[in-house]
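Partial view: only certain chains, each at its native spot in the assembly.
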Amino acid sequence: MTKLKLGMVGGGQGAFIGGVHRIAARIDGQWELVAGALSSNPERAKASGAELGLDPARCYGSFEEMAQAEAARADGIDAVAIVTPNHMHAAPAIAFLNAGINVICDKPLAATLEDAEAIASAAQASGARFFLTHNYTGYPLMRQAREMIAQGALGDIRVVQVEYAQDWLAEETHNKQADWRTDPSKSGAGGCVGDIGTHAFNLASFVTGLEVDKLAADLDAFVPGRKVDDNVHVMLRYKGGAKGMLWTSQVAVGNENALRLRIYGTKGGIDWAQENPNVMTFTRFGEPKQILTRGGAGSTPAGQAGLRVPPGHPEGYLEGFATIYAEAAEVIRTGQGGDILPGVADGVAGMRFIKACIESSRADGVWTAL
Amino acid sequence: MTKLKLGMVGGGQGAFIGGVHRIAARIDGQWELVAGALSSNPERAKASGAELGLDPARCYGSFEEMAQAEAARADGIDAVAIVTPNHMHAAPAIAFLNAGINVICDKPLAATLEDAEAIASAAQASGARFFLTHNYTGYPLMRQAREMIAQGALGDIRVVQVEYAQDWLAEETHNKQADWRTDPSKSGAGGCVGDIGTHAFNLASFVTGLEVDKLAADLDAFVPGRKVDDNVHVMLRYKGGAKGMLWTSQVAVGNENALRLRIYGTKGGIDWAQENPNVMTFTRFGEPKQILTRGGAGSTPAGQAGLRVPPGHPEGYLEGFATIYAEAAEVIRTGQGGDILPGVADGVAGMRFIKACIESSRADGVWTAL
């Protein structure tokens, strides 16, 4: 199986989400990054491309140029990842869709509803596909929750409680990530509500299959001088009669990235929190609460699909492993360092441990030197 | 930066840990798998290599052949990952070390102490490096704990409580993973004590910096007919006077992969569990317990090194993201499926949500249709 070829718009030096997209694209070995318009600043675009090992010929100065050139190449990209601030989603998305190139775009879709609808039209007209990285829908237990609800495990949904709280903007803050998110010309009119509120909104719909009919909202900008909301209270009425509450905040001190979803129906309820994503509780009315784990006992086909590691090996296990590999690479490249890495002495120590355990146990537990 | 070239011994079809090594090697984009002796069965070796997209010329029938051939190539591998059952570690490790090729080897080091010492001698004699994948030492909070202890945050260590409990072997079980682990000719004389006990032993030493002086052990094989231990109780005496207990089990019903480490010193104590690895509690004597998060407030340089995502984005966040990418790849390859993936309609819905929130809030919270 050959890898698909990926391009990227945005994600140059100093970016956050671009790096996340690149790692995500590498994990399963299905994508290869080959082209980019990594920055609107041409010098930074070149430098960023060099760092990533891109062919300089495929480090473009603009997304327009990139869309044209890649569409014209026989070995052109299979998809482009758009990882720019919100106000810079629509133009490249439309350009690549028009060029017949698949798009993977970060959320929210755009800075304005008008831009969003323009993208939707372009997607409609294009033969290419459009994917929005509402990444929380990729957690196995969220897939499982959706499947359980679709199969009636909760009965008719009555109440949805969803919240997404952070605290990193609790005070006036200036850095690349904060600046565009609190500038309505870049983020759109919504601040917190767009940046993370849309994740909460999307996840609740994804899992329940319900569509919001109406909402009543109360938005605040608590930090003096802030031009966009940083705390959002919403009451929701879903079509069909379910009710919901949505809270999202970037000033809730003590919350790092606290996305939590609770759903209650006539027959059951579930509770899941992103910060410990390998666990979800599920209660059938009148029975003990169950702790469902990713891929563990009681998991459904949707919850088991695409697992990379077994239950109990939390998602993240792979990253601890990857750190060993990354550091080994560094040692091999440089011939230096690596003191923190386990090596042959640790291995021998482990063998002495096994041997001593067995000997001690055979000798009725006598204290045994290693 | 060009990628390092990786070879693999073991890890063919049906294997578990080989796949983990491959993902781990890909995450940071520093390694490229180019060669393998993936199975001792030549046909399976070929087929496995084809699945992984290896050049057939570098799919070897034996590790001996591979070590020789790769050492001879100008573009030979930079390192080999050995991911075979325990009894098959020593021979390839020694062969590659003798050929001057770096080795990344799964744990425990070998099936016997004699084999382990032979590897140690070969590593000593070789110019190449040897890495043992005690992967739990790669968790940022374990790095941080080690650093905190080295800097005296806990004072003098008095007590170490380490445990690693699973339940997947609570009954007689037959499959590829269970079979070699319960066969002393493949696993070595230790069963559970070697398979996961060595992780617990290693992690406690890694974090505390302490060396075990003596131990007293009580090993059981609870499942009738089992030839190796499946439950292990050990009391530890560390050099310098600290004491410890180590429990490891593969028959403790209700435990998936419950590695937990607690360390108590004259000034403080810590508590960490692998199943929620982004959190560690730390108590200074007489002060409130603190919840330290991976990379969060109070984290140390060692705990911040090499972070891929910010605090609150649990390790595993990347995997949810990666699933979106993997499934997008599938849609693009086949032109089918992808209904579960968020797309442009979700994006437009999100924009409508933002707009409705802002409008409702501006209109004093009036219920507003989406």
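To keep things simple, chains are lettered A and B as they appear, and every chain counts its residues starting from 1.
By definition in this document, a residue touches a chain if its C-beta (ideal position, glycine included) is under 8 Å from a C-beta of that chain, and two chains touch if they have at least 3 such contacts.
Please read these numbers as outputs of a predicted model, since none were measured by experiment.
Undergrad: Total copy count of the complex, if 2 are in place?
TA: My count for the entire complex in this file is 4 copies.
Simple rule for what comes next: only the chains that are shown with their structure count from here on.
Undergrad: Distance between chain A and chain B based on Cα centroids, please, to the nearest Å.
TA: 22
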